[in-house]
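A single protein chain has been omitted; all remaining protein chains appear in their positions.
Chain naming follows the written order as A and B, and within any one chain the residues start at number 1.
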Amino acid sequence: MEIPYTVELRPDTGIYNAKLGIWLFLASEVMLFGGLFSAYVLLRVGAEPGMWPHGWLDVRLGTINTLLLALSAITTLLAWAACKARQFHKFKIFHACTILLALAFLGIKSYEYHDKWIHYEVALANGKFADGHLIEKSPDFDLVKKTGTVTLHGRIVDDRKDLMDLRSPAARAAKNEELTISAADIKKMENYGPRHNTFTAIYFTLTGLHALHILGGTLVIAFLWGPGSRMWRRDPERFTNRIEVSGLFWHFVDLVWIFLFPVLYLT
Amino acid sequence: MSDHPTSPSKHNPGTAPIPAVTADEAMVKFNRYVRLCAVIFLVVLCTTSAMIVTSYSHVGEGIGEGWTIKVALILAIAVVNAFLVAGYLMHLLSEKRLIYTVLAFTVCFFIGLMGLTLWATNGFPPGTAYH
Partner (left out) sequence: MDEYVEQFPPYREPAESVEVEHDHGHHEHATPGFWSSYIFSTDHKVIGIQYGFAALAFMLFGFFLMLLMRWQIAHPGMPVPVLGRLLEKILGAPAAGGAISPDLYNSFGAMHGTIMIFLGVVPLSFAAFGNYVVPLMIGAPDMAFPRVNMASYHAFFLGGVVMLVSFFIPGGAAQAGWTSYSPLATTIPTDGQAFWLVGMVLLITSSLLGAVNFIATIIQLRAPGMTWMRLPFFVWAQFVTAFILLLAFPPLEAAGVLQLMDNVAHTSFFLPTGLAVGGQLADRSGGGSPLLWQHLFWFLGHPEVYVLILPAMGIVCEIIANNTRKPLWGYKSLVYSVLFVGFLSFIVWAHHMYLTGMGQKIATFFQTTTMIISIPSVIILTCMFLSLWGGSIRINTPMLFALGFLPMFGIGGLSGLPLGLAAADLYLHDTYYVIAHFHYVVAPGSIFALFAGVYYWFPKITGRKMNEYWGRVHFWCSFVFMNMVFQPMFFQGIKGMLRRMSDGGVNYSAARVPNAIDTLPGTIMELNTFILWAAVALGIAQIPFIVNLFHSIKHGEKVSDNPWEATTPEWQTPTPPPHGNFEHEPHVHHGPYEYSVPGHATDFTPQNKAADSATPGQEPVPRPHPAH
């Protein structure tokens, strides 16, 4: 006896097995990202007033990413529709677009991560704070031995709180310049990585997990586009179902970003 | 959503054969999909712009915490966006009741998780929580 309803629809439920399977999996993913979003809300609500960052993320890049992902969701749907209409070459074109759009998204994300990685907050010996992007470290730069200098492109502020809201008029008016700081003046130097504060922590975790999902989805779609497409000749209906199921996963990943973008970038 | 013939087999004696479609009919359906997608993309463009504009505007500043109304507005637009993606791109609007039921329970539990956790961590007796 072979497993029924892998392709045919079961009469009383009206779906094939894999479609139910993917929706169940997506329900669990809703709870997964839901747990993370709950963590975000709790951390933000519990933060000290004035100490939750605003404007630390580039809205332009985020918007581009949003549109890239929305477009890729559409090309995914059209790839499935092409399969349904038995237009194999159109399917190939649309899913090639999906993969390229996804890679572009990941590229922009990597650029954003890198930007945070080279962005430093330096606590100076005189009680002020220097904040900016790294230009260069001198070859003998050593925090422990207190030798060398580091050059940042940024500004110096009196109070850490001034670094929190980059959308405030004061922050927008501030001028960035090249600052050279000697290691002897540095109390503590830390980049805008996950450990910097809870915002960067939840930002990297949420977008990192999301990016892993994008990567996974891209690999699956690339496989189905390439070696997996051999099934088209043997069993086009089953292949179409695979495209539909992977498309559903992809749309879910887009859905998560639809909430990630405003929550992290815009609020 | 299947528009191809399925012959009754001994594995699912209950499936009635679904009528086959011609190549032209299939292309018509496909073209309708393309139009649907174009519309959705335009709407997504609009909603994204709306979110960004709201974010940079001064809506609701001065009321309460200053950001609650703005955040609520932005999230409402995001929900509209999500509804479009889920409803049309994931064809949830034309999906079977079984899927709906599973998702309805999921949403309930998600709201429970977020809501009850927030309630629990914010409903302290006065003077007992350290801030």
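The rule is simple: contacts are C-beta pairs under 8 Å (C-beta built on N, C-alpha and C of every residue); 3 or more make two chains touch, one makes a residue touch a chain.
This is a predicted model, so every value here is computed, not measured.
The residue touching the chain not shown here, chosen from A:H89, A:K175 or A:R234, is A:R234. Only one residue from A:R10, A:H54, A:H133 or A:R155 touches the chain missing from this view: A:R10.
Not every partner is drawn; the one left out touches chain A at residues 1-8, 10-13, 15, 17-18, 20-21, 24-25, 27-29, 31-36, 38-39, 42-43, 46-48, 51, 86, 193-198, 201-202, 205, 209, 233-238. Residues of chain B in touch with the missing chain: 4-5, 7, 9-11, 13-14, 20-23, 26, 98, 105-106, 109, 112-113, 116-117, 119-121, 123-125, 128-129.
Everything below uses one rule, namely that only the chains that are shown with their structure count from here on.
The part of chain B that touches chain A in the complex is made up of residues 1-4, 6, 9, 11-12, 14-15, 23, 26-27, 29-30, 33-34, 37, 40-41, 44-45, 48, 51-52, 54-56, 67, 70-71, 74-75, 77-78, 81-82, 85-86, 89-90, 96, 98-99, 102-103, 105-107, 109-110, 113-114, 117-118, 121-122, 131. Taken together, the chain A residues at the contact with chain B in this complex read 2, 4-5, 8-11, 13-15, 19-20, 23-24, 27, 30-31, 34-35, 37-38, 41-42, 45-46, 48, 59, 63, 66-67, 70-71, 73-74, 76-78, 81-82, 84-87, 90, 167, 237, 248, 251-252, 254-255, 258-259, 261-263, 265-267.
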